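A protein chain is absent from this complex, but the other protein chains hold their places.
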Amino acid sequence: MSLPAYESLTLKATRVELKDGVVVVTLTRSKERNTFTKDLVNEIVLLFDLFDKDDRVRVVVLTAEPNAPAYCAGADISGGWDGLWNPESEKEGEHAHRDSGGVVTLAIFRCRKITIAAVNGHAASPDCNSHLTSDLPWSGAKFALPFVREGIAPEAVSSYLLPKLLGTSRALSLFLSGATITVDSPLLQGLYHTLLPTKEEVFPAAYAFAQELAQNTSQTAIAVTKALVWHAADTIEEQHILDSRAIRSLGAAADGAEGTRAFKEKRAIKFPDTLSKNLPSWVPWWHELDIKHRKAKL
Amino acid sequence: MSLPAYESLTLKATRVELKDGVVVVTLTRSKERNTFTKDLVNEIVLLFDLFDKDDRVRVVVLTAEPNAPAYCAGADISGGWDGLWNPESEKEGEHAHRDSGGVVTLAIFRCRKITIAAVNGHAASPDCNSHLTSDLPWSGAKFALPFVREGIAPEAVSSYLLPKLLGTSRALSLFLSGATITVDSPLLQGLYHTLLPTKEEVFPAAYAFAQELAQNTSQTAIAVTKALVWHAADTIEEQHILDSRAIRSLGAAADGAEGTRAFKEKRAIKFPDTLSKNLPSWVPWWHELDIKHRKAKL
Partner (left out) sequence: MSLPAYESLTLKATRVELKDGVVVVTLTRSKERNTFTKDLVNEIVLLFDLFDKDDRVRVVVLTAEPNAPAYCAGADISGGWDGLWNPESEKEGEHAHRDSGGVVTLAIFRCRKITIAAVNGHAASPDCNSHLTSDLPWSGAKFALPFVREGIAPEAVSSYLLPKLLGTSRALSLFLSGATITVDSPLLQGLYHTLLPTKEEVFPAAYAFAQELAQNTSQTAIAVTKALVWHAADTIEEQHILDSRAIRSLGAAADGAEGTRAFKEKRAIKFPDTLSKNLPSWVPWWHELDIKHRKAKL
């Protein structure tokens, strides 16, 4: 498959810049507080699918413009929830609806690279800062999970992710109280890699972290590690058989050889393997459900 | 089904008062340190099943009398464990026994409302403060998990709940050491919504929190959110299909409409939907095992 030759892209709701393995996605609808419009959703899905396939990309940084009033204000419900239903799925019935927050989360979830959310403003819903890998937010950023106060269910597969990420106790406290808290709350402790004291420090810190990871991590090792965590076996014995095979496959590949050689020679590392050419043939070991209506067998 | 018309009830081991969506259950066997007698167990099960069906109830507050020497001292084992076996199940064999702590926990678990445990004294076992939703304890309350020091297994389905609520690491530390700690221990961090510095502050804070939640949360949204967390799908894609349908169903219902309208009109919210009339027909989506002996197929 051929990918568009891009170094930078300017789309309707986002701006993209790729350099040295790090791609930065900036949400550009600052005036609309980066609400979850159809454009934004479509672009995020398209971009993360692209980054997944583009071997040049090692780390994705997701951020808002420095002076944006919010990092992401969630769905635009000024016209009520009805504005969110898709006319095509409406013909089928309510079971055909697909929450756009979840569509975005799944696109980020499917992308086998590292994603760092540089949350440099308030986030009115977990849609954008999906906590799927390593986020660096501003410690004063407000984080809202207002669903039960809006008469609706949690968006963006957060009812699946948050209990696993944080434990069910804090997830339930947040969901059932419909909390709006700052990200330095003890209820979120451990959700973020690092908290930054000011908005201004967030992007530079996230970008430096991204550059360091792009230079020093193996693309295949990252993809397999994410998969071992999110698609773990049912029992510890099965996982042992799975991770043993992963260690044997990756250890015998070029990245594994470079890993020990660079360590021995005490020099900077340069991993040659790419996802498109060097991922072991038995990955993925799980079956992924197609979420498109009529393709999803449930 | 017709419910008993009550605003307040005085039972053998508990006292009940319902006002403005908040029902307070006070454990009244202070002299017996609220040990887990047959009366207490039966009343808690009966009451939580009642609250589940009673549309007037939005939030349950569970507490002890202000001057009680303990919030709940667990099972009364002064007569040995034998006093806990049920003569009827004994005829069947040991597999027919049902732990009364678990019977209580499951009654609270099944109730689709918010439960807040206002733990205003020591709790000798996790039976009463089941951490199923949002608890506000006194930070000096002692919390004991002494099972391995008593030659017995963890009660009250705590071996299922605690690892999910807190993570397996801290759950194992607590269970295997048979710990007695105060609730401000780092081993319990995140288990409680808010810790209160004195016993006296616990109930007023819990009651104020309950009133705020009763006024501002949707009964259907709470029930569906709890279910999405506790009865999550096996994969993120299935959960996305599930929560999408929940968002579509609830968003098109009266509570969803009220949620966005009140927000737009910047006025106090008044959710009209009730569990008995407005829960989507496809809820529950899971199958619940009947725990009564001879009905449980295992």
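All chains are identified by letter, namely A and B, in their written order; residue positions are counted from 1 within each chain.
The rule we apply is simple: a contact is a pair of C-beta atoms (placed from the backbone, for glycine too) under 8 Å apart; a residue touches a chain by one contact, two chains touch by 3 or more.
Just so it is clear, the model here is predicted, and its values are computed rather than measured.
Enquirer: Just name the one of A:9, A:181 or A:221 that touches the chain not displayed here.
Expert: A:221
Enquirer: Of A:68, A:141, A:196 or A:213, which one is in contact with the hidden chain?
Expert: Answer from the full complex: A:213 touches the omitted chain.
Enquirer: What chain A residues would touch the chain not displayed?
Expert: Interface with the chain not displayed, on the chain A side: 114, 131-134, 164-167, 189-191, 193, 209, 213, 216-218, 220-222, 224-226, 228-230, 232-233, 235-241, 243-261, 263-264, 269, 271, 273.
Enquirer: So that we can see where the missing chain sits, which residues of chain B does it touch?
Expert: Counting over the whole complex, chain B touches the hidden chain at residues 77-78, 80-82, 84-85, 94-95, 97-99, 102-103, 105-106, 109, 147-155, 157, 159-161, 163, 166-173, 175-178, 186-187, 189, 230, 288-291, 296, 298.
As a convention for this text, only the chains that are shown with their structure count from here on.
Enquirer: Could you put a whole-Å number on the gap between the CA centroids of chain A and chain B?
Expert: 33
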